[in-house]
Structure formats: structure tokens, C-alpha cells
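Quick one: the structure is below, and I'll ask about it shortly.
The other protein chains are all here in position, but one chain of the complex has been omitted.
Naming follows writing order (A, B, C, D and E), and every chain is counted from residue 1.
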């Protein structure tokens, strides 16, 4: 058992936090998190943190603003309680898609969030499969960006046919597709959108999918729109109607399940970075990344505290 | 018309923002504010702010976290769009009651919010009747804390009986009650809570209310619990069943209307710092503070830009 | 004996610092503090602080500016000497009454002082009975605000008559009076000032004092003006001429003793947060808060250093 | 002529700075930049900047460290000379490829450089075709990231055959290729590297190039290695030996010219963000982006100073 | 008359502030500065500063801590009153001799003061003859360090004999002596202290003074000890008993006048950076530097505001 570490969970994914704590061999810290009747986040730690190494586990998943403010409140309570250091484990980093401006009149929310987290004294962030890896540079604080790819590949391998291609649903995912292809020993296909002169958007397929199985990858599944469109395009180009989808973060917003509950989609693999909401969906496979996070936290805590007692 | 000022409204109270803009004689800036399907706030300015004096109007009223993040997003868009300076008009400052720690294990959210606002480049805040005036000192940036008291008193005077006392619903409001009493030429009564040895909470009345009318004041009406309790105590002590309630901020959360829709309450006065939700309630009087804010912004803008064209 | 802690005292209250050190079982650190002939503060540590947990004890009592700069000098010496962390024990926090602006043309010195303290590397503040508890939020650093109320109540109890009321000398002290009343099981009376139309200031008494004993409380006794005025008002309303006064901080500036050396005042209780100057005054009772500070520092140091050797 | 703007050029690309100044109608500011015998950068402004809007033009091209420090020295001189604001026009942003960590043991130099620039008071950056657009988020200050694509496309159009594909030399450039394809109305092909089990690196071609002309695009041409490899792969897949290469930044380090001076490469288009070193190379076409920068600076200066006198 | 500038004076040298204001053609701003009975500095501006260029004049002369805190209070009042920019004219910079550590256990108060001044929003400092010019680098903000040497030399020239040497009273003043010597066309002599083996301190004279007149220079006259010692040494080496002393800052602490009121000292020249206290001393000549400060402020204000109306 670790003497120096206290791990608190926000309300976004307590099951994952409990799993990480169990893998670390630490008892989760007691705290009371609630909302006042007017919706303000209410946080109270129920045990002292003075001088302790604190780990906060909170994916900033929907409702993202509430979960974000809750995390800030937790961190401020720990800072004012004189925690030695505060590490935030943010398995899913919300607002990551707002990582640049499309014109001069937008915010960069990914950077705003980084500044907010640091303004309350978080000095280390552990996260997974950021929408773009450059978000790490939005922080002055060290960011450990873990990958779910190996866990997902290990889980998918038994399910994948011999001859399949890895498909990037748009050009921005081409690098991720190449990494999956390298890991799984497959070819890459890239879809990309293009507007015709009369501004109709069409999806082009770069590479050959006729008669082949497809592993469609993405970093997250939100409303499922892009992926459903990709599936339609792939089928239109003659892909086998046994498509597998893999993504790290399974948000499944609104019509997502309906859009992806197609016969041509054989299986969907996501991780538990976000508290699963679709456990009753047979084709959905949820891969736990708690061991990956626990390993990273353990390594960090052991190194910074000299405490070798973590299980 | 002012050439240098652009005023944007968040979604918390666009009617108030429009009123302030009209009083200033400026056209509200165009911007598109929305939520993505996953709940992330989405902001896009629809006109350039480069070199302009920007005023953002957004009470951080419920849903407070969403309105807060929306304000941060607006400010970041303006900052990255090279606005000259960004003033935030925050008629109601959410999280103001979290202004100190009750034990060592809580955050001070009022300070956290101040840090967040400043981290995105807001360099001036205009607000009204902060829960405690010391919150001004949570900011490095200048804070103009306006008062609704004169507007409320002017609106209430015709309604108040000759012989009434101003009642503070708890000891923390005694200073506010004294200020109302000074403004209206009345006596003060202070309620305060006390726990007996067996931990039953009772409300004590300091001062005499028997046979007198009461003006019960507070800075805000949230769920109405404290005020309803005060009314019951006052009536129990023989106060006339014609109580008037006045508060700057009318949140009216959950059971508030039900709790306060009592025959013994003759009238309730609040301002429009928060977008009114109970317009159909006859005993509720809503006093506009748009002129108060417009006056403060105008004075500031004229002084800093030399622009005398504001109406 | 604690191996990791060095406690230095400024010149404001070395007796209290020595008491705290004795309670902690640590030897006070050696340093030479003086003024150059031109009045500049001169500080030199006489033992190394590299890697040590440093505690500086200095109430910013009068002469406040000199004691404040002396504290900043001590902290800078420790910071440049590579102290691990610097905790400032500031039993009395000067400039606390400048905690908001009364108009737009004043400083908020309570916040300025907070910024100064943090600018030289003080990362933790331990103080007592701040004029308003919100001053805690002026700091980014953790602030432990201790209370002298229990110590004072314990000392006063034998002296208090059976039937007494707790009197707040103005509306701003109503909350403090309610806390004392709760602690001692008594009723509350609130005084508040009001200006008549011809601008004469009168003091109103909210609650009943006729024929009763009064415990007049405040956070500090400065020149004694407000308290002397309160005594006169209470006596005018028929209070028993056996008034007890209690306050945490006993400054006793200028005419304070003369003003309060009245037959109707039976006893005055203060603590030793400020170096006592009126030890020869029979009715003045000085209650030591050294154990309270020692307890807080000990708990903090043990938690942050793992050192359990403090007595 | 603009009264408020002073534009200084570092020594990295004075010709571009002069062109931008001419497009703006301003006289370049006089300054003396040199190296001391020991290699320290030496900067002295030869005209006052007090109260002026300063624009510094300096691509951080090789020798990158010297050009970077020179820019910092210029900015510090302007800051201490009380310039109103300092805008850095950095046509080529060095260290942009160090935008994330490949393992936990590297710096993120793109972020370090952003911090350095801001530490000397640069409050606005204008740059072009950042290696990844997210670098914008490394800055707290506004970053205008301009694009050379339209200028390059305009220059290339007469040279391009009817039937050509846009080729991304690796998966990371797929988005850029898609943007060029959209602009020019062409198809996309993506190359990506893959290591076989015995760790031999091979380049895969996603899409069809047999018998087609290729426009190979990239953000920069450094040593030419990646592009030369791509050309070989394309020819091996049957591409027409009339390949056109386009990139914003032409560094042409070491063997670059030798590697790319192939008969199968018909033309190379770059801009003048970096001072051209290969003007004698017939197949190299250098497109000036001075008008693009001048336009952006003009718009900014006009908006922030109200000065409409820029030509 | 200047429309944009407001100049406030602290209480350290109002006569100098009035002179500077008169030279600038601006009316001094009205403010009320006082001490509370407990010694806390009390500042209230009596006119608005919103949007104005503020100049604060306050040498941090003895009592240095009070004058320093008073300056901080003035600046905070201006900052919170939304002044456009705050320039501090600090004719004498207290704590300048604490500019390095003599061992590892001292503060560097010159840097602490720089941090304090900047923490309250002072963004520009104008000062004179800093004890060491490197103190400029203690600030991030621009520092204009003016020189009184030309004013002093102009005043002294009629008084100086034909054949005189400039004497540095210790090795640290050798550079200053060389500058005076250059300005006045004279030779240099340097005194320096040395401890013998039995730790007796002796003063060595480097250069020849026998039969010559001496101009003894320093940056300040504090208690006069060093200068009186230098005079004795010079006379012992045969210098003519008609020594002239010149220094920018005349503090004249404690025994200074007594020590320097020697027959062998013919005249003493200082400036009015510090409010003169010895106006009745015939051999003391006070040279006004108000024109030098007014010139610097005027140039700065004109450049930053475009206001050419300063007289």
C-alpha cells in the first residue's frame, strides 16, 4: 500500500478511477461532490491532503463544462489543502478538437482548458490519445499522453479477418491509420472530403477497398456521423459488409448508436476512458485501459516519492 | 454611435445585453454561440475585433458552468482576434458564495473563477452587488461593483408602508440591511441562526417586529429557503402579514416560487441581472439595471478611448 | 526535535515566536535583523536554510510598513538561500481593513500585501481571525486562518455573569457576534451606525440590553474609539455597568487605554498575537495563542515532511 | 505613409523585410545588428521606438539559434525602449517540427521558442504555414498563421498538366495535400512509411499514380531527403517523369539541390519566406509572399492604431 | 496643457513633484495621503484616473518603508481606477545598495523592491543615478536612469579650482569618478579599503593628492561616515584643505552634517532628489533636477500619447 498517494475521483468516471486505484493498490480518497440546487459544483474533501501526492481522475467527458469545473474545484481544494503535488489523470480530454482557429474569430479551447487546469495548481497531466498530439505543447506542465492502440489491437486481433485494410475516415486521421496499420500489418486507405465547384461535399477514397474488409479507425466516436458516412462510402466502393470500427473514446452522443447499428458493421471497439453508456449493445466491445493508467501513475509516483509500496 | 466599442452578448441574458447596448447607442456585435452535440461550447465571432474595445455581457447564472465556459470562450476568441482590451460585464457573479473555506478541505470557487476570467485576457470586470464586496480583491484586474440598491429603493418606495423595518435574514446580511435602512430611513432587525445543544437549529430575532411591516432584503433569491424561513419566523414574532422582499439577483431555483407565493408576502422586487423566468407572477416586480450598467460602461469607454460619441 | 524545520522570528513579536518554537520543540533560527541608519531594513540569516522547511513568525503590527518589509526581506533571504518552502505565520494581518474599495479611487491594500508576500516566495500563510475571512481568497497560496475564539471563551467563561448578551459594535461584526453567542450560549445584540438627514451619526441598538450584562466583541482593539462609543450607547440603553470586552488583536493605539479604562468596563480580554504593551493594566487579560499556532504548524510540518519528531 | 509604425528587420531576410515595408509604404527602421568577436549578438536601435507600434521581421531560418536570439534582442531593445506593442513577423518558424515528444525524454522546442518570444514582450506573431497549425496554441499571444497556398497555386497553375494528382510525401501531410487538391481540383495520393518485421522501412503508395503527373507538396524543403525518396517511389509506381514540387519554405540544406536536381523533376516552387540561396537554379521558381504579409500587417496596424495612411 | 496626464505626488518630496509638474505644464492631481492612527498608509485619489496616463512622483527616501508602501498604495489605487499606464518617477531609489548578496544568507532588497513595484502595475520607472546601473536589469519594465552629473558639474564649475583631482571614496565608485573626471577634464584618484592581517582596516590612496585640491564624489551622502573618513585620509596625504564634495542624493542621516561641517570641506553639492533638510547650511548647494525629470517625462508622454501640448 502506498503511504503518500491519495487518489480522488470526480463524478465523470468513478468506475475507471476505482479500477486504477485497485491496480495501484491504493484506497480511493473520500470526498463529497455534488451540485447545489442552482447548479454550482460543490466539492468537499473528506480527508486531509496536506503534504500528500494527489492524483485526480476525471475525464472531461459530457457534460464537459460541469466535469471540467468539478475538476478545477477538486484541484483548488487540494491546493489550498497544501497537497504536495497534483496530478490530473484526464483519460478523455474534452475540447481537444478546438486545437486551432479556422479563421481569426474563434477561441482555441484546447489551450484555454490547459491554462485553466494549470491556474488551479495542476502540475502534471496524464491523458490518452489526444485528438492531436501537439496539445501536449499547450501545457507548460509535463503531459504524459498514453496510447490505447496496443490495448485495442490486442483485443481486436482475434476478430479481424486475414485480408483487411485500415481506413482513415478523413485526411487528419491518416497518421493514426498508418500507426494502426504498422501495428497490425495491414494496408492503409484514406478518405478525404472535397467540395465540388457547386459546393457539394463528396468523400474521395484514396486506395482500394473493393472486396476487402475494412478496419475503420478514429480517436473518438461522438455522434457517429463521420463514421457512418465513411461506412456508406466504403460500401459504395465495394468494401465487404463486415466493417470493424475502433476508437479510443466512445462518447456515443445522440444518434450515434442508431447510426452505427448497421448490419455492415460487425464490431465496434472502444475503451473505458469515458464511462460506458451502451453496455447492452452486443456489437460494442469495451476494453479497459485502467492498467495502462495505473502503470503510468505508479511509475511516476514511485519515481517522485521513492515509495516502492504500490502494488 | 461609438466607433471603437463592440459589445457581444453570451447566451445567459441577451435581453439585458441588448438593453445595455441600446442605452450606449452601440449595435451589438454579431457572433454565433452554440453547443456541439457533445455539449462543448461553440463560439465564433462574426465580425472582426482587432484593435477594438470589447465588452462582453454574461451573467454567470445557471447553468453556471456552461455560462462561465461560454464567457471564457468569447474572451479567448476576442483576445486571439487582437481586441485592444476586454471588459466583462458580469451582472450576476456565480460561485460568489464560495468566498472562503469553511474547513481546510474546500475550494474557494469565487477566487478560482476570478483566475479563470483573467487567464483568458479579461482585464476589467463590471459586476453588481457581489455576495461579499471583498470578492473584488480576488482579482488583480479592476472590478467595478455597481449597486442595485438605489434602483430597487426607487421602485419600492411607493409600495412601502410608513412604519416598516428592514430585516436581514441572517447575520451576514446585517451590513446590507443597514445600508437599505440608511437609504430608506428605517430601523434594522437581524435574524441569526443558532444551534441548541441537541443541534436543533433555531432562528433568533434581534430587534422588535411585533405589529410592524417588514422589508426583508437579501442579495439574491435562490431556492427561497432562507427567505421563506425568515418570513415564518417574522410572522411568528407578530410581524404584519404584508412582507416585502427585495433582492438584486432573482434566480428562483426549483421550489422558490412555490415557497414564496405566500399571502403574507405582498411583493417581491428583483432586478434583471438574471434573465427573468417568472414574468407571469403578479407579485414579482422586475427592475431594470441596464441603465446602471450602461452608465458605468460609457464612463469607462469614454475615458479610455476618448470617444465621446456614446449616446 | 525536528530536523527539517527552522523557525525565524522577525522583530514584531519575538516572545510569541519563542513560545511557538518551544511548543514545537524547535530551536529558533539565528538571524540578525536591524535597521541601517537611514531606516532601511537589514536582514542576515546566521544559519543556512538550504533545503529546509522555513517558518517565519511576524505579525504585521505597527509599525506595519517596517514589519511588513522586514518579513519580505526575511523571506527573500530564505528563498535565495534555497529554502525548501517558506511558511509565514502572521498572527495579526495588517491592512486587513483595506479589503474593498469604498469608491473607485482607493487601493485594496489587503490584496496588495498578499501579492507582496507571494512575490518573495512565501507559499503558505498561517494567520488568525482575519478582519474578513474572504481575505483568504486574496491569496493563491493556501491560507490557514485560525481562530482565537475558543481560547478567549475558555479564558472568559469564569468571568462572565449568568445573564449576558453578546454585542456586535457594528453591523459588520454581526457574524462574529453570532459565533461567540453560539459558543457561549448567549443572545446577540447588534449596534449599527446611521446618519440622520442632517448627517449626524447615531448608533442604533438592535436588540434589548436594559438591565443586562454585555460582552462586547470585536476582532481588534485599535484606538478604542468604536468600542468606547459602543459602551456609551449600551450604558445609555440601560446595560449593566459591568461590560466585558473581548478581541483577538490588542493594538491599543494612542488613546485606547484612556478611552477604555472606564469603571463600567470590568475586563478586557485579548490575545498575544501582537506583542503586549499594556502588561501593567489590571483589567487587561492576555490569552496566549502560541499553542494554537504551534499546533497548526506542527500538523503542517509533519504532513509535508513526514517528520514526526516535533514535540 | 504610416506615422505610428516602425518596422525593423533582423539579418535573416532583409530583402523580404524591405519588400514588406515597401508594400506597406513605411521606411524600414534603422538599427545596427552585429556579432561581437565572441559571437554574442549585438543589437542597437538607431531611432527611438517610444510609443510606437513596432513590427520585427525575422524568419528563424538557419542559423536558427543566432536568428532566434537576434530576434529576442531586438524585441528586448524595443520593450525597454517603451514600444507600444511588438509584433513579430516570423515568415518561417524554426523548431516547428519539435511540436510533440516522441518519448518522455525530449523537449518540445516549438513551445520553448513560443515562451521565449513572449518572455521578451512580443505580443503578436504573424507567421506562415506552420508545420502543424496547432503550434498557434503554443502561444498565449494571438498568432496569425498565413498561407502561401494561394500564391503558390497561382504561380504553378500555368505549369501544371491537365491530369495530375497531388501527392502527400507522408501521412502527416495528407491534410495539406487535401487542401491543395481542393484548391487545384485534383485527386490526392498519400505516401506513408512502414517498417517490415525485419525493420526495413518501405514507402507505401495509397492511391494510383501510374501514368499520371504528380504535384508533390510539403511545407518545407530541408535536405530534400523525404522528397527525393518520394520521387523515386512515385517513378517506381509508374508516375510520369514530370513531377512538380511545391513547398512554402525552401531551406535547401546541404545535399538538397543535388538530390532534387533530377530530370524527372520538372519544376520546384517555393516562396521567399527564407532568403533564397539558389537563385541560379533554373527549375526553381521563387514566389514572393511579401504582399501577403504586408496585407496582414496593414490590416492589423490600421485596426489597432486607427492609422489609415498605410499605402 | 496636457489633457492625458495626471501627476500625483506621494509625501516624500512634494516640492520636487510640484516643480516637475510646473515644468510639464500640468496641474498636480489631487489625492489625500495620510496615516491611520495605527500607522497604516492611507491613500485616496480625489480625481478619476480612468484612461489616463498617470505619473507618480515619490523618492523612496527615509522613512523608506513608509514611502515605499505609500507608492505601492498610490499605484494600486490608480490600477484599480483603470489608469491607462502608470509611470513611477523615483528620483532616489531606496534599498539600491542591497543589490547583491555578500554571502548566501541575505536578501537582495533592490530586486525585491523592483518586484513589488511591478506587482502593483507600475510599467515604467524613471530614476536617477542608481547606486549601480545594473539595477535597471532587476526590472522587466523599462527603466530610464537619468544622470545628475551634468547638472552638478554645471553648478560646480565656477567653484572648482584649476588644478584638482576627482577622488573616488572607494573602489566601487571608480567608474563614477572616471565619468566625472571625463566631464570636468581632471585626473582620478581612487581610495580603497584593505584589512591588515590583524584585521585593522586601512584606506589606501591610489594616485597622488599631495598639494592638490580634491573633488570627492559619491552617489549619495548618507551618514557621511565614508566621506569624512576619505577627507581625513586625503588631508593626511597632503591634499589641500579645500575639498569639494558632490553627490546626487543628499540624505544627511544622523551625524552627517556634524561629520562634514569641517573647515577643510569648502562646499558640498547635492540635488533635490530627496527633500532637502539642511537648507540653512551655507556650504550646502542644492541643485534642482526637476527640469531633467520633466524633460524625460515629457518626451515619454508625448511619444506614447501623441499629446504635444506639454509645455
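One rule holds in what follows: a residue touches a chain if its C-beta (ideal position, glycine included) is under 8 Å from a C-beta of that chain, and two chains touch if they have at least 3 such contacts.
Note that the coordinates shown come from a computational prediction; the quantities given were computed from them, not determined experimentally.
**Student:** Which shown chains does the hidden chain touch?
**Tutor:** Result for the missing chain's touching partners among shown chains: A, C, D, E.
**Student:** Have a look at D:26, D:135 or D:251 and name the one touching the chain we're not showing.
**Tutor:** Spelled out, the listed residue whose C-beta touches the missing chain is D:251.
**Student:** Among D:62, D:241 or D:266, which one is in touch with the chain left out?
**Tutor:** D:62
**Student:** In the complete complex, which positions of subunit D touch the hidden chain?
**Tutor:** Residues of subunit D in contact with the hidden chain: 37-41, 43-50, 62-66, 68-69, 72-77, 80-81, 94-95, 97-98, 101, 103-109, 111-112, 115-116, 119-120, 222-223, 251, 253-254.
**Student:** Determine and list the subunit A residues touching the chain excluded from the picture.
**Tutor:** 124, 142-143, 299-300, 302-306
**Student:** On subunit E, what residues meet the omitted chain?
**Tutor:** 99-101, 104, 108, 110-111, 115, 132-138, 140, 144, 168, 171-172, 174-175, 177-178, 181-182, 185, 187-190, 192-195, 204, 206-207
Definition applied: only the chains that are shown with their structure count from here on.
**Student:** If you match contact pairs by residue number, which of A-D, B-C or B-D shares over half of them with D-E?
**Tutor:** Copy of the D-E interface among the listed pairs: B-D.
**Student:** Hey, which chain ends up farthest from subunit D, C-alpha centres compared?
**Tutor:** Between subunit D and the rest, the longest centre separation is with C.
**Student:** Need the CA-centroid distance for the pair subunit A / subunit E, whole Å please.
**Tutor:** One centre to the other, that is 61 Å.
**Student:** Send over the residues of subunit E in touch with two or more other chains.
**Tutor:** Expected reply: 48, 50, 80-81.
**Student:** If you connect every pair of chains that touch, what shape comes out? Choose line, ring, star, complete or other.
**Tutor:** Contact map by chain: other.
**Student:** All pairs of touching chains?
**Tutor:** Pairs satisfying the touch definition: A-B, A-C, A-D, B-C, B-D, B-E, C-E, D-E.
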